[in-house]
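The complex is shown incomplete by one protein chain, all other protein chains being positioned as in the whole.
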Amino acid sequence: MSAIPRRADIAVIGAGVAGLCTALFLARAGRTVAVLERGEAWGESSGANAGTLSLQVKRNEVLQVSRRAIELWRDFQERDGMEIGFARIGGLRVATSERELVNLRKSQGEQAALGVATEWYDGNRLRDFAPWLGPEVQAATYCDWDSMSVPLTAGHGLVMAVRAAGVTVATGAAVTAIARDGEGFCLQVGSEIVGAAQIVIAAGAWTGDVAQMLGVRLPVAADINMLTISEPAPRLFDRVVTHIGAILSLKQYPNGSVLIGGGWQGTGDLAQGTRRTDYLNLVHNLRVAMQVVPALRHLRMVRSWAGYEGVAADALPLFGALPGVPGAFVNACARGGYHQGPALGEQMAEMILGRKLSLDMRAFDPGRFAA
Amino acid sequence: MKDADLAIVGAGPAGMAAAAEAASLGLGVTVIDDNARAGGQYFRQPPAGFRHTGAMFLDKDRARGSVLAAALRHPAVAHWQDAVVWDMPEPGVLAVAAGEGSGRVRAKAILVATGAQDRPVPFPGWTLPGVVSAGGLQNLLKGQRVVPGRRAVVVGNGPLLLLIGANLVRAGVEVAAVVEAAPIWNRILPALASLARAPDMLALAIRYRAVLARAGVPVLAGWTVTGAKGDEAVTGCRVAPIDTQGRLDRARERSFDCDLLVAGFGLMPSLELPRLIGAELAYDRRRGGWTVKRDADFQCSVPNVHVAGDGAGIGGAEMALLEGRIAARAVARKLGKQVPADDDLRRAWAKRDAFRRGLEAIYAPPASFLDLMTEDTVVCRCEDVTVGDIAKRRSELAGSVTQVKATTRLSMGRCQGRNCLVTLAAMVAKDTGVDMATIPLPRPRPPLRPIPIGDLAFEDIPPPDIPADPHLPRKQRA
Partner (left out) sequence: MSRIDEGLERGTAFAFTLDGQKVEAYPGETIAAALLASGVRALRRTAKRQQPRSLYCGMGICWECLVTVDGAPSQRACMTEAKPGMRVETQKGVGR
């Protein structure tokens, strides 16, 4: 357990992407911030995820946030010098059946209406553009916003940047109880008490548990997503690849390893802290990957793992004031929340600082679940 | 999915002996091994293309090995060759990668007989071509009948060094020295009583020593390698005295020229599968570090999973043979077969066990070999991570092992940490002043070894259920 601060303007619960980005923007605005993390910083979803920053796979509701997030990821790396492995390499979203073609067209239209243009590829144009795609891929949309980052590297980069901005990141610091203290809050961390004027619950899949400490019920479920990484190989493909029908995400890291995921489910139970890969789903995941990029069959897989992802019942972010508890905020459970982390952090900081938000975040208000 | 009464992982001494025993007791057995031919490391057989015209020193155990391997041709035994066990997705089920034949086997009991690997001990230059592990050299000699050098130095710790030195001499290699880290000469007398429990082994050891003496090979005991020299390949090495605390006396350093440096710092159990399934372990430095806790039938804490041979704790081939047989009998008994009493096997095992303790007392290694490393010594071979890289991250990250792994990429390569994690654990133990036994190794994740993704294309399995809206929360299989 690292040293626990006694007081902060704002206590952030959880050192994943949501918590750290919130802390970063608050610190840049001059606030003293303490991030309280139960385990290791970046030790849960944010360290276990695929680092896909694909704009065109997002639901329409989060398209604006997701686009803003890509700008911020780029700034983190290019302006602020964080080592996060960000690369805007563009992405292909593929379709392998008639029905998927129809859905892809429809999605393309909706995204264009929301200001995100993608380009349609099929036939010979597709083969020329991406000769590494398998014959079963009939068409794909190309989105030049689509990007990637390397979560393992990004964690270190972001933690270092957040600390450099003056934030205390306390690890091994589980918050076990929260009480009101006048206008502010007292947080129990082990035998210590941390005082804060405001708090942000950014506890990922455990957000429901933390909200419960303040008597608020939030419907949070935990998915258990699987990922597989291959041995480093010569360059096979050079885009982020996703699938409109099956579940898939693919990218090849700069070192040559291919990361294969998309959200196939492992097995386990959040309450018991268990999680592992599911054999059949893992096989299916890799079969879809080989269908889309056949050369993958020659690579060896080196490691596969499963991580928790917190999801709200309607799969939209839980973002905003905690209903009925002035001074308490929630920033959690965005689907593709790694991608959106910087933008959600930026908006959360604006909200806490009492500024007018630059994006419309009303649809994500946790109050939508208030009974 | 295939079915078996007993699935055996590994076709070394323990696995082959268990297969023969189980088949003779009426069990249906599947043996899975990642080599083309049965034998494991000890009974490694030369390729089928080699014709034996007479016996020579490398043929000492070949006849026994062939008899054991022949048992795998018993009609009740299915021998799955070139096959890698890569997961145990549910109790009693093993996932196997074997090209087009890949799939799963469900067994009433599982015997893990995965043997051992060389303990990685990094020293400057240990990654140079020409620096070969003890096991690697034995495989080249026994399995391929090739010697990869003309002038050798054999360094490290443990009883294998004398054998390797003697083998190299008999293979016509000039052996400049055998360098043993333990002060073995002072320790023989007190251990003599236990060594005498296995007179056959004792006689062998004396023979190896005699071969070395006749060839005039110096055996430096209480000395260690401190570095390999060379740019493109090894051209020599430096050695220095080391005390039981692991402190070096660099003032007395000397060097040898060589084009082959055999480094064998003892063996450690390959227990990735037991670790994957959460079997309870115990730390026992003399038996190779982490070992598997077992009951009298060599069953580990996971029901119906037995672990025999070096894969549980280093004991050598003779012990492995006995453990394999005893474990197979225990499984047969549980499955309702008529099984003779084990008294004779267990007595023989007890003798080997006493001998092993004697050897361990003689060869007990120095407290650590960490002082051999310098700033630019590679710790993780796969990802080229040096002592300096680790030190930098550790000071930034206040010592967190997971973060060191994540940011240096140590242990993230193809060997999956087999050649670096124990070094990192030793570094952390030393820095933080805690016992190695309190630093658990991270739990392995499937695949247990890298396997071709293409192998997963072949098994006949039910189609997936793809959710209508993948954004909504999913259901996990129970």
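We just call them A and B in the order they show up, numbering each chain from 1.
In this section, a contact is a pair of C-beta atoms (placed from the backbone, for glycine too) under 8 Å apart; a residue touches a chain by one contact, two chains touch by 3 or more.
Note that the structure is a prediction, hence the values are computed from the model and not measured.
Within the whole complex, the absent chain has one touching residue among A:90, A:134, A:256 or A:327, and that is A:256. Considering B:32, B:131, B:184 or B:281, the position touching the chain not shown turns out to be B:131 (whole complex).
The residue touching the chain not shown here, chosen from B:1, B:146, B:193 or B:350, is B:146. Annotation for chain A: contacts to the undisplayed chain at residues 231-234, 255-256, 298, 300. Mapped onto chain B, contacts with the missing chain fall at residues 34, 36, 41, 46-56, 58-59, 117-118, 127-133, 135-141, 144-150, 171-172, 232-233, 259, 270, 378, 381-384, 413-415, 418-419, 449-450.
Keep in mind that, in the parts below, only the chains that are shown with their structure count from here on.
For chain A in complex with chain B, the residues that touch the partner chain are 2, 40-43, 47, 59, 152-153, 155-156, 160, 171, 221, 223-224, 228, 230-231, 245-247, 263, 265-268, 277-284, 286-287, 289-290, 296-305, 311, 313-315, 335.
Only residues 87, 89-90, 93, 95, 104, 396-398, 400, 402-403, 406-407, 409, 412-414, 416, 445-447, 450-454, 456-457, 459, 461-462, 464, 466-467, 469-478 of chain B touch chain A when the two sit together in their complex.
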